[in-house]
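Omission of a single protein chain aside, the complex is shown with its protein chains in their original locations.
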Amino acid sequence: MVKEYNKEYKIEYRKRDILYTAGLWLVSLILPDPHLPYRREFIKKRDFFYLGALLLLPLILSDRLVYLMVLAGIYAVVALGLSLFLGYAGQISLGHAAFFGIGAYTTAILTTRYAVSPLGAFGASALAAAVCAYLIGKPILKLKGYFLALATLGFGEIFLVMVRESRSLTGGVSGIFGIPWFSVAGLAFDTYLKQYYLIWGVLIALVLFAKNLVRSKMGRALLAVAASEDAAASVGINVAQIKVRVFVLSAAFAGIAGSLFSCVMSTANPQGFGLGLSVLIVMMVIMGGMGNLYGPIFAAIFLTWLTDALGGYQEYSLPIYGVILILLLIFFPDGVGTRLNERLIYLISYWGRKRRRERVDI
Amino acid sequence: MTPWVHIPQLLAAGITMGAIYALVALGFVIIVRASQIINFAQGEFVMLGGVVTFFFIKGAGLPYPLAALAAVLVVICIGLLLHLLVIYPLRKASVLILIMATVGASIVLSNTSALLFGTLPKALPPFSGDLPLEIGDIRIAPQGLWVFGATFFLFFALYLLSHRTLLGKAMEASSTDPLGADLTGIARNFMVFLAFGVSAGVGAIAGVLVTPLFYTSYNAGTLLGFKGFIAAVVGGWGKNSGAILGGFVLGIVESTSIAFIPAGYKDAVAFVVLLLILYFRPKGILGSPYIDSRRW
Partner (left out) sequence: MSLLSIDTISKSYDGVRALHRLSLSVREGTIKGLIGPNGAGKTTLFHLITGVERPTRGTISFQGMDITALEPHEIALRGVGRTFQTLQVMGTMTVVENVLTGMHSRLKGGFLSCGLWLPWIHKGERAALQEAKETLEFLGLLGRWKWNASHLSFAQQKMLELGRALAMRPKLLLLDEPAAGLTPAEVTRLAEKICWLREQGITILIVEHHMGMIMDIADEVAALHNGELITEGPPDAVRNDPRVIEAYLRGRDA
């Protein structure tokens, strides 16, 4: 009798133990921890403000602007992934549009030809992009600087050529049509409004993941690799492996974004997945600031709006776009946020300095 | 018919193409020898050489040689402007920013060309007539010989510049040891400025020579620029001779590959060659003074 009672008690205890741990984990995911300074900053008051703004925004924006925000959200996911690779680990990639395209085409092919559910295709897209990144990354990531940039660019171009040539699979230059809306358990995301909440919800989840990553030992490892590969190796960090892994992770993000892009656009064609997009995403990360997670997201919104305001692919817009890119690089190489802050502080302190100067001149 | 039958003709085409790649590669290397910057807009210089010549002939009614000369001068000015407006302000910036800035410049140049001169492909008449020369089974356009000749002439001229003149040596010094160059009184920024001008000139000459063979249009520069870069890496990064050799190797490999794979994949061949070289021998065929293979 006593034995049975003990066993029952043990099972109850186990169940409670598991629930308790799970509860603690969920709580520690979100709430700050006073004992860990980085966790204290995990979610600031500002973040609730951003969240609120995000939730309410579509209610005041016109339909066209909501569409822009959907697009911005998709690009923001890619930029977030790239910011881990470029902004934190300090490596250059001019071919991320290819992973975006891989995700888009995987979803397109699976849902139109093989009647796979959008959710399944979503997972497969992320996986496909990750696998390609692994295969490409292992040899390429031995390179540094200009050569890495060019090798990734080369990969992006090869991807485009492959897509254009494998007509039977990808529809060649004209692409694939009729991709169904993204849907989960019967709920189809067919309006811009629903897509907006879907994409920004996904983005928020990924941001939480990235924040956790960045504040943990892996985030430190990324920064260490960027700062000094020799020093990182001297403390036991496997530099080559870290580079490949963060490359794969950023590619998975791009694949996820690509999949959602297909579902929003209903078509997939090679035009949108070339060097222009890769350059745009890199600009988002640079403008957002290196070592920053929110910056690239704001930059994504800004640059998507800018590209749209310049009218896409009309004659006058592209040269102006190029000029704006160059100007942004000359004036904001550390990211718009850093410089704006400095300029703002400089401006505000102008009056104080003017007064001091006047006093001295007596 | 086995693919091998086509090889001699493809080889000839490859050598012609190779000479063009060699010229574009030379343009890259000139700038690298002065400053370690890779100019993504190099292909645009080539494109502009052809397009501006066409404009001078059709729009301004100049005779062919004069139009070509004027075009080369215009492109040299564009190259110098590129340095003044984009490279010089960013002289202290990181590698990534410089890459992005030259990519931005490439976007500006190619699309401004589309804006000013239209998007239709342009053609120029060949220098010495249309009739192809026939050597055995192979047909060579005489224009190809002009390209070939110009390549070696320019190579020789640049050799004289960098090995026999003080200016050339000063340019090299600013690339290999910027601080030392500064300390010995070499005006480093001016060296880079000149390098951009020379490189633009070489590119423009290449453009004038190559347009009679292939049409040129506003977006031809990008791909040509990348292939030129690949050629420079393949032959030996940072060496003029490497650029020439790499150009021919790339041209031949690319042309002969058509015999074995569908034609649409031709552009991918160049990038595959790049990946192979970077993986197996980053220094390039002739070796490179700039790449330390120990730490690669």
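Per-chain numbering from 1; labels A and B assigned in written order.
Quick note on the criterion: contacts are C-beta pairs under 8 Å (C-beta built on N, C-alpha and C of every residue); 3 or more make two chains touch, one makes a residue touch a chain.
Because the structure is predicted, anything quoted here is derived from the model rather than measured.
Within the whole complex, the absent chain has one touching residue among A:97, A:198 or A:237, and that is A:237. Checked against the full complex, the candidates A:223, A:256 or A:275 give a single residue touching the omitted chain, namely A:223.
Take chain A: the residues that touch the chain left off the picture are 21, 24-25, 28-29, 33, 35-39, 209-210, 212-213, 216-221, 223-224, 226-228, 230-239, 245-246, 249, 291.
Here is the rule we use: only the chains that are shown with their structure count from here on.
With each centre defined as the average position of its C-alpha atoms, the distance from chain A to chain B rounds to 35 Å. On the side of chain A, the complex with chain B involves touching residues 86, 92, 94, 139-140, 142-143, 145-147, 149-151, 153-155, 157-158, 161-162, 164-165, 275-276, 279, 282-283, 286, 315-316, 318-319, 321-323, 325-326, 329-330, 333. Those residues of chain B lying in contact with chain A across their complex are 38, 85-86, 89-90, 93-97, 99-101, 103-108, 111-112, 114-115, 222, 226, 229-230, 233, 262, 264-265, 267-268, 271-272, 274-275, 278-279, 282, 296.
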